[in-house]
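Every protein chain but one is kept in place in this view of the complex.
On to chain A.
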């Protein structure tokens, strides 16, 4: 249907704090592990310490008599699950828990001990004796690993336009380098927790996830239930970062346990278990070959990426995406390879694909500028494409150049001496760097229901998810404007799979998807002009989405930063971090800025800190807590500037794009480029650990500055 333009009441574009903020600050908001469910038992997950092998014996009888123990689930008594169940990429073996004795990765749940209290369950779990048959495992990722194979084409085929070799041969300068990034974890503050129980023939679940509807559909398939039999709610979620975008092991185990034990069961992961059992971003190794003319114009762009995977689930870390979008070049080739290993199947973590991919591409672009002796901003502006460099499709709101110009102006970039290692402050080397990037945006099918109530208020129901970003607040403003009423008359219901088809808070597509459905329902309600109340309408964007023209839809950013490096110790401190973003129309400037600032900080962590390590002998995650897996502390975070340029997506009824991930993805390359500018040494491996940066035999007294 044609959507009538809403008469904006003016809620969109106004800075408002999060609606639920007072409840969260006062401790009234109930997260998944907080809500009391009468009669609950508590499950404690037992995980395999070996990376490959099988369970030879579980002595569950020995712990059944321990204080409070209600039951023990393992592969011998757990309900049978549907092997077809999966995720966005297909069937997923990490969902099929307790089905057989096989151990495909360290941390694989092999049993669930359920007791009257969490402490009793934990104590019994610690006493549970399990014999393992250990097999030789392989967790050592390398791009040239013998098991490497082409990755799934779920995100489209590899790019192949022009003649890369001929263009490289004709290029004035060529950059040909490899870049490496480690495993990275979502690292949300709230550990995963789910409580499940049967009620009147329906499976009820309180969970923390990024999309109750998609979770419920997957769980129904997994348990071979009618989708109408499953209800999942996730009212408040303490951060997701991708780690709650798939059906978690806590939820699968809670659902199985309540089915077997016939009482509510809550399963909450410990921090270490979150690291060991919830999917992470895989390690990547990327090769960039870029050829350019002396004027900075690219001739060839060749981006090969390999990432670690698993034989039991498909996944795509779509690193080459920015190389298909950002720059014009007569020849572009991308290749995507997966290396199946004995590791937990990886999955989308904040800024999937683009975070490692942009680090590689934008580092290589900086190296192109270095070899040409050009301003890195100019090199990027020189290669602005008129249409999709690979697809030839038109761009919908392409404002990368505006981001670059505005960022350079605010940062006073024109004063920069582009030569490296020229600036000192005492023993510190000072440098600046920048990077550009993009993140795919758009909407996915969702539905919304609006009821015009007798008291003049409107109940807006949508299966959206607010993982702390302020979706509740943003959607209230969207609904208010769409209904042409003040936001105080909107009662928003979200986070419940019973509210119908809805995309998740993921892929930077939550707000766009939900806002579209709300806007459409509101238009129908206004068109109906109901004479009596209450009056309810529902709308589903599936058809409108299918009718959407193909186009290049992206958010853009330019990130500028200044760093100080102590070459004697390798310590890097980011002194200034400025991001300029084109993310479509801004729904709520306060929350948008918060999202962008948060993204820049997580990008800073990606650059300097995050380093999921594995024990090379056991294949186990070696730093499964926040003392070992570092993210930025307050002292690491400088004053951060986030700005937006005017932008809008003409095909979106509200003109908005996704803002979820663009804040993160450009930061690591900008910081790495600044470290090169400070020290004169390229850092092509993340994180920029001090042992990679420190210069032996150097202190201030004998510090050479070239």
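Just so we're on the same page, a contact is a pair of C-beta atoms (placed from the backbone, for glycine too) under 8 Å apart; a residue touches a chain by one contact, two chains touch by 3 or more; residues count from 1.
Everything that follows uses one rule, which is that contacts and distances are computed from a predicted model.
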Inset, instruction - Among "Xanthine dehydrogenase family protein subunit M", "Carbohydrate ABC transporter membrane protein 2, CUT1 family", "Osmoprotectant transport system permease protein" or "Actinorhodin polyketide synthase acyl carrier protein", find the name that the UniProt record gives to the complex chain excluded from display. - result: "Xanthine dehydrogenase family protein subunit M"
Inset, instruction - Just name the one of A:122, A:418 or A:491 that touches the chain not displayed here. - result: A:122
Legend entry - Residue, one of A:36, A:531 or A:633, that touches the chain absent here: A:633
Inset, instruction - Out of A:33, A:608, A:645 or A:686, point to the residue that touches the absent chain in the complete complex. - result: A:608
Legend entry - Touch criterion as defined above, residue of A:24, A:180, A:371 or A:698 at the omitted chain: A:698
Legend entry - Residue numbers in chain A that touch the chain omitted from display: 49, 119, 122-123, 126, 272, 427-428, 564, 566, 568-571, 573, 608-609, 613-618, 622-623, 627-628, 630, 632-636, 689-691, 694-702
